[in-house]
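Here the complex is missing one protein chain, while the rest keep their positions.
Per-chain residue numbering starts at 1, and chain names A, B and C are given in the order in which the chains are listed.
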Amino acid sequence: MENKHEIYLDNAATTRTHPDVVSAMLPYFSLHFGNPSSLYSIARSSRTAIEEARRKVAAALGADEREIFFTSGGTESDNWAIRGIASAHGKKGRHIITTAIEHHAVLHTVEALEKEGFEITYLPVDEYGMVSPESVEEAIRPDTILISVMLANNEIGTIQPVQKIGEIARSHKIIFHSDAVQAIGQIPVDVRTMNVDLLSISAHKFGGPKGVGALFIRRGLRIDPLLYGGAQEQRRRAGTENVPGIVGLGAAIERAAAMMSEKAERMKKLRKRLIDGLLTIPKSRLNGHPTERLPNNVNIIFDYIEGESILLLLDANGIAASTGSACTSASLDPSHVLLACGLPHEQAHGSLRLTLGEETTEADIDYVLGVVPTVVQRLRDMSPLTPKELRTR
Amino acid sequence: MENKHEIYLDNAATTRTHPDVVSAMLPYFSLHFGNPSSLYSIARSSRTAIEEARRKVAAALGADEREIFFTSGGTESDNWAIRGIASAHGKKGRHIITTAIEHHAVLHTVEALEKEGFEITYLPVDEYGMVSPESVEEAIRPDTILISVMLANNEIGTIQPVQKIGEIARSHKIIFHSDAVQAIGQIPVDVRTMNVDLLSISAHKFGGPKGVGALFIRRGLRIDPLLYGGAQEQRRRAGTENVPGIVGLGAAIERAAAMMSEKAERMKKLRKRLIDGLLTIPKSRLNGHPTERLPNNVNIIFDYIEGESILLLLDANGIAASTGSACTSASLDPSHVLLACGLPHEQAHGSLRLTLGEETTEADIDYVLGVVPTVVQRLRDMSPLTPKELRTR
Amino acid sequence: MYSETVMDHFNNPRNQREIPDADGIGEVGNQKCGDIMRIFLKIHDNVIEDASFQTFGCGAAVASSSMATEMIKGKTLEEAWEISNKAVAEALEGLPPQKLHCSVLAEEAIHAAINNYLEKMGLEPWEEGEGSCAGCSGCGTD
Partner (left out) sequence: MYSETVMDHFNNPRNQREIPDADGIGEVGNQKCGDIMRIFLKIHDNVIEDASFQTFGCGAAVASSSMATEMIKGKTLEEAWEISNKAVAEALEGLPPQKLHCSVLAEEAIHAAINNYLEKMGLEPWEEGEGSCAGCSGCGTD
C-alpha cells in the first residue's frame, strides 16, 4: 500500500488524545497516585485534581460542579441515565420515548428495558434525520417517565431541536436525557438553556482519553446507581476514580471549549469544500441536514457501491474514514440511522462518513477529493448494480 | 508537619502505576489512537494491543483469551458478574449466596437485587474472617443461582478456601464468582484449579492504572451485559475500549505475575517484622488469619483508640495508612468486616491497616515501628476509655 | 482483519468484468446483507473456458468472487460445482468468521451460473445445497 499520506478523517469514532492532555494526565499515574478516598496528605493531590476537573466540566456545560459525575465513557453515561431513571421511577410509569437514530448505547439499553416490561416509543425522523418536537409532545403519555433524544447524531451529524424538546419535557414534568457525546467541542452545550436533566459526554471524542466520560445529573433529580460499591461520586457511582482519565477529561473539555468557535468556523469551511467537491460525483447525495449539522461531519451516499469496499480502498490511499459508524469488523448491518432517514437497504450499506478534526488541513481535503472519485468509479465498474452509462468498462 | 519521610503503606487502596507500565501505555494516547473497532490500518495497532493485553491477562489467570472481558475496574466487574447472572438466570432461581465480608461492590449490588426480589444469604465468618466451605454447602437451596466469595479480603487479608467452595458450587451446578481484586500479584490465581466461573480483577491494585479491570467469564456461561451499546468485547461489554488502560492492565499483570513469588517471600518477611513489632504494644491484636493471609497485609487493633486519629497522626509523621479500608472522608461507619469477625463497635472503628508494596523496605518498617507506639500512647492518653495503668498521664 | 491474499484479490481483482455473450449467468445475494454477486461463465464442451464476476459488497465478497472465478476456470462443470465455500475461503487463506458467508455466496453464484447454463440448454438444473446469509449480525458503533 502506498502510504505516503496518512489522513485521519474519522474524528467521530475517536480523536487523538492531545499531547497537552496527556501531559496533564501523566503526573497522576506514578507521582500523585493516591486513592482520592484516602485521608492522608499524599492522596490530597488526587482529590483536588478530580475536583478541579469537575469544575472544568461543569463550566463547559453551564452546570454546577455537584451535578457532574464521572463515568467510564459515553456508553456508561447513557446506560446509567436510562437504567437509573427506569429503576428509580419505574413505579410511576413504564413508558420511555426515544428516537430511531440514537446511538446503540441508548437503543440497546431501552431494548433491554423493553424485555423487562417497559414500553418504548421510537420517534421517526425526517429525511434529514431530524426529530420534530411535535412528535415528542404527541408521544407523551401519562405513564411516560423519560425522554431521551441525542443532541447530535454520530453518523450524519444532524443537530436535534433539543432546547424545544426540553421545554416540552419540562412542561409535562418528564425527565429529559440527551446524549451529547458528539456535540462537545463542536457546538455550544448548555444544560440550562437545553432544559436537560441528564446529559452524557465522552472524553475521547474531543481530544481526551478513552475510557472516561461524565453524566450531568440535574440537582435534586432522583436516579439509582448503575454501579454499586464504594461511596465515591456522592455515593452515586462506585469504583476507585480513574484519576488520570478524569484529569484528562477536564483538560480536554477546557481546551475544546476554548477553541470551539474558532475551530467550528474552520471546520465549516473545510466541510463545504469537501461536500461541494464530492457532490460533483454523479449519483451522490449528502446524508443528514444541510445546515443543522455538526461542523465536522460529512456523510455521502454513492449509489451502487458498498461501504466497506470504499473504506478499504481509501485506506490503501492513506485515508481513514468510516461508513456511517465505526462498526466492529463483525458488522454487516446497514446503518439504522440511514434506514430511519428513509434510505433503501443497499444505500444504507454504502455511505461514506468523513469527520474532520482540528488537524485537518485544506491540503488533506484536496487530496481526498482527488482520491474518492477514482475509488468510486473503480467500485462502480465492479458492481452489478451500476447502470451502463456510469461504467468506464 | 515533619514530612522527612514519605512511606506509603496503603497498597491495598491503590498502588503506584509502575513507570514501565506507563511507558507501555503512552503510545496509545496520541500515536496509536485509532478506535479498535475501525477498519483502516491506523486502527490496527489499537486492536492488536488489546488482544495482546488479553493474552497476558488470560495467561496470568490460567484462562483462555476469549474468556477475558475488559471493564472499567473491579467495581464494574463485580457488578456485572452479579447482576449479569441474576438477570440471565433469574427465571431459574432467585437465591444468591455471598459472605458478610465481601467488598461493597458485591454487598451493595446484592442488596440492590434484594429490593428486586432476590434472596441473599450472607455467610458468617469465624474470628479470623474465614468462611467455611461447609457453611456454603449448607446454604445451597434448589433456587440458588450464584455463589460469590472473595478470594482475599481487602481489609484483613484473609484468604478464603475458594478452591473447595468452587468444588461444592460445581458439584451442585451453581455458578461461582470470586472477587480476586486483592489477590492478583500476591498469591497464585488459577481459574481452573479454583473452579470459578467468574473472577474480578482491577489493574490499579497491582501496579496498573486506575479505571480498568477485567472479568473472567468461563466459556459457555450465559450472562447478560451490564453496559449495552456497541459490539465490543464479543458483544458483551459495550463502549469504546480504553486502549491505553487495557495495555496498562496487560503490562501490569505480566509484571506482577513474573515477580510474584519472589515479592511474596520478601513481603512475608517484612510483614512478620512489622506484626511482631506492633504486637509488643500492650492491648493490641492482629485481625485476620495468622497464616492464611495476603503476604502484604497487616491489620491491628489497638484498644481504646479510634482509627481516623491514628491515621492523622501517622500522616503527620509521613506514613500513609488506612483503617480497615480506604473510606471516603465521609465515612463514620465501623468496618463491616471487623464486625463480622466478632469485634465490638469501638474496636471496629479502631483498626490500623498497613499494606506493604514492592517499594517497601526494612528501613520503612523500622521507622513505622518507631512511630506507631508513640502515636498509640498519645491517643490512649487522650481517650476516656483507656484504663489507668495504660496511661502515662 | 483480512489476509494478504484477500487484500490482493480485493485490490487486484481477477476476472472482474462482464462477459457479454456469457453461456451462463448466476446472480445471488441480497441487499439486506449488503452483498450481490454476479458470475458469468463461458462454457465449451462441459468445460468452463472463461469466468468473470461483478460484485456489490465488502472486501471479502469481492475477493471471494475473484478467487472463485480463478478456481473454476478450466474445470468441468462437475468439478466447478464441487468447489465448496470452504475451498474458496481456504484459497483466500481464511476469512473472518463473520465474513464466511461471502464465500458461501461465491459457491452459490457458481451454482446459479451453472444451472442458468443448464436451463438454457434445456437440461435439468442440479440440486442446490443450503445457502445462507447467516453471517448477518449486529453492529458496534462509535
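Some notes on this structure:
Note that contacts are C-beta pairs under 8 Å (C-beta built on N, C-alpha and C of every residue); 3 or more make two chains touch, one makes a residue touch a chain.
Keep in mind that this is a model prediction, so the values were computed, not measured.
Checked against the full complex, the one of A:Ala59, A:Ile120, A:Ala231 or A:Met259 touching the unshown chain is A:Ala231. Looking at B:His32, B:Arg47 or B:His104, the residue that reaches the missing chain in the full complex is B:His104.
Touch with the chain that is not drawn comes from one residue among B:Ile7, B:Val149, B:Ile305 or B:Ile319, which is B:Ile305.
Among B:Ser30, B:Asn154 or B:Asn287, only B:Asn154 touches the chain left out of the display.
Per the touch definition above, the residue from B:Ala12, B:Leu123 or B:Val243 contacting the chain not shown is B:Ala12. Summarising the interface, chain B meets the missing chain with residues 12-14, 103-104, 154-155, 304-309, 312-313, 316, 322, 324-336, 344-346, 349, 381-385, 393.
Definition applied: only the chains that are shown with their structure count from here on.
Central chain assignment: A. Criterion: smallest distance from chain C-alpha mean to the mean of all protein C-alpha atoms.
A straight line joining the Cα centres of chain A and chain B is 34 Å long. Averaged Cα coordinates give chain B a centre that lies 55 Å from the centre of chain C. Distance from the chain A centre to the chain C centre is 38 Å, each centre being the mean of its Cα atoms. Those residues of chain A in touch with two or more other chains are numbered 13-14, 103-104, 308, 312, 322, 326-331.
Annotation for chain C: residues 1, 138-142 touch two or more other chains.
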